[in-house]
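Everything on this sheet refers to the single structure shown next.
With one protein chain held back, the other chains of the complex are shown just where they sit.
This part shows chain A:
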């Protein structure tokens, strides 16, 4: 306990519990030293639940509320002050528990200005009709209990024993010892050294440090520095098992003292500390070597050790919070916090409670569940090879067991290795190899968590900032994704929806190219690409050079050599044979064009259209479109027949007959509208693929290339001419060139008059920004007859068309941009080999957004 009349110094993240009788001035003190939002007052909560701050009958509810608010604040790593009398140990127990739950340091501040002052103050307050007896009882209880506060679990206890002290004291906040976020390094994080002094020095030299040994007054000293000011961070376990723990300690101690290094505590370091302090420890796991080595060292050196070892922290939080280093790892909710649990976890990690065949505890795979934004670097468990898993990496590669010493350069994220000179110690169990030959990440990726996709979600995208996915949308996507979509490992991308151009005012038209051109012209786009819109079904194609590549890169278990999926992530074809057959032909085309070598990749991801439409949409045609054709034709024919039989009895009958004849004509056109898009498919030969984007390949998302590049690539594939890839007609159009625009419009008119669906107009650059931000990546301009399929037989009757023009495009366009940004983000993360859940959340979000209620005819 600290009696303080001058200053109080508390951690900037703590649970501060004020202790004082009624009238002691707690609230005044709190208001003076803390922000109003930091202070949770039990009286205030009484008021919130009962409209009366003095109502003692709601104490239980009021304290539930205090605990709830305090818990939420601590969860968000916010300093929190409990303003209540907290007289009895029993009152304080729940705060200790709460602090432990959120790994906050519990701090007690006792405010005891004297009984008389409290009574006097209460008498001035009409809402406190307490007699002096209550105050006396409270104060005496507080005084009786205050000696036990540390025993109760408070990590700091401050005491203010006079009104003057309460007034005069200053309160300052200091960062936790583990909080070194203001230190930006750059750092070199070094794995478990275990007394391998030579390898450590080799490593430091390799990393560019200068090591200078000196011998003054018979003591051996060392100074280590880096010309570029880099700093070393040791993950702990400096000692035991290896040949020269004292020199390792010298280096670490000197670097820590000079501010050129951080050291976190390892379990071996702690055990040594306890042994030096004379505590009873089991001497095993190489401690004896250290003890022997220390016998040979000077008294002076040995004396310095306890201070150093006890100064070691559970972890260190660095570089604006981007990096945390702990010996055995750390859960996200423990970083930058302090509690017994944090220390235990940092030292030993998490175990399942089971013991393996070597008699060692089985480690729980906390890294597989890690979801934090902070990179966690740790050691403790010797592995054959350091490997990333969910933004964490274990860099203990068993140097002392004859493996190697590994360091991670930060922020470069490069691994640097130094081989062990020899096997210094026989490992109890063989160094853990990854369970299969895939990466540790692929292993961890085998399981996605429901929390990765459910609930309201925020996804940060490079193209469009933070994108919110509403809970109900995510919920709608869950069934499709889990029951009908391909395995998430394949789905590195889902295509965005595409908006039509602005509605045309030209008589008889709903959409025309003029509006699309104007749209882009207004947004400072100078050149667009007009691409023929094939009437097929959208497909994303993952094409691998071989099944082995598919397994390695996509982490799938089967022997597929790629996958083809629809806009909703379902397999495009119901049978593997068709998929593989089509992939084989595409592989041929890619081989002929030598794209594998040119792009330096064994896999390619294409955005394409697969024809015919009927291959995928046959049930839609049968259940939706054909019934409209049949029913409209039959009813109108019967009406016309009856009107003819009625003869020209009145002029009105003749006019009505005209009206129905016009309706029947449109219905007839409807019945023919989809004929060009339908042909029977009996084998792969009948399928056509029209790729139009190369989305990604190894190490690259191709959104940085313009559409001329993409279409030229598509042309090359079509020319490889094995029949399956069909050419997409396209034109470059300068928007300032009226003649070029007119040509493009004529081309579109011809195309759609011949039964073509229409065209897609894209800014030449894949990703374009205008004065108001991201621009639609593409607009579709659909032909008149195609629109009949969508809007119904009679959509172009003048009064229908007039009303259909009142369509709102805003929702569709906002959706298109969000999905575009999410798709790009998914690809970017996939190419960067980020954890599957990070890719999957973007793809899942695209699917979720598709459940937005948008007019499906757009």
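Basically, contacts are C-beta pairs under 8 Å (C-beta built on N, C-alpha and C of every residue); 3 or more make two chains touch, one makes a residue touch a chain; residues count from 1.
What we mean here is this: contacts and distances are computed from a predicted model.
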Margin query: For the chain not present in this complex, what protein name does its UniProt entry give, out of "3' terminal RNA ribose 2'-O-methyltransferase Hen1", "Bacterial extracellular solute-binding protein", "Carbohydrate ABC transporter membrane protein 1, CUT1 family" or "Carbon monoxide dehydrogenase"?
Written below: "3' terminal RNA ribose 2'-O-methyltransferase Hen1"
Check: For the chain left off this view, which of A:549, A:653 or A:767 is in contact with it?
Finding: A:653
Checklist line | Option touching the unshown chain, where A:418, A:760, A:789 or A:809 are the choices | finding: A:789
Check: Among A:148, A:558, A:723 or A:773, which residue is in contact with the omitted chain in the full complex?
Finding: A:558
Checklist line | Residue among A:280, A:466 or A:483 that touches the chain left out of view | finding: A:483
Notebook entry, point to check: For chain A, which residues reach the chain that was dropped from this view?
Noted result: 446-454, 475-476, 478-479, 481-483, 487-488, 556-558, 622, 624-632, 634-636, 638-639, 641-643, 645-646, 649-650, 652-653, 656, 659-660, 663, 789-795, 800, 803-804, 806, 853, 855-857
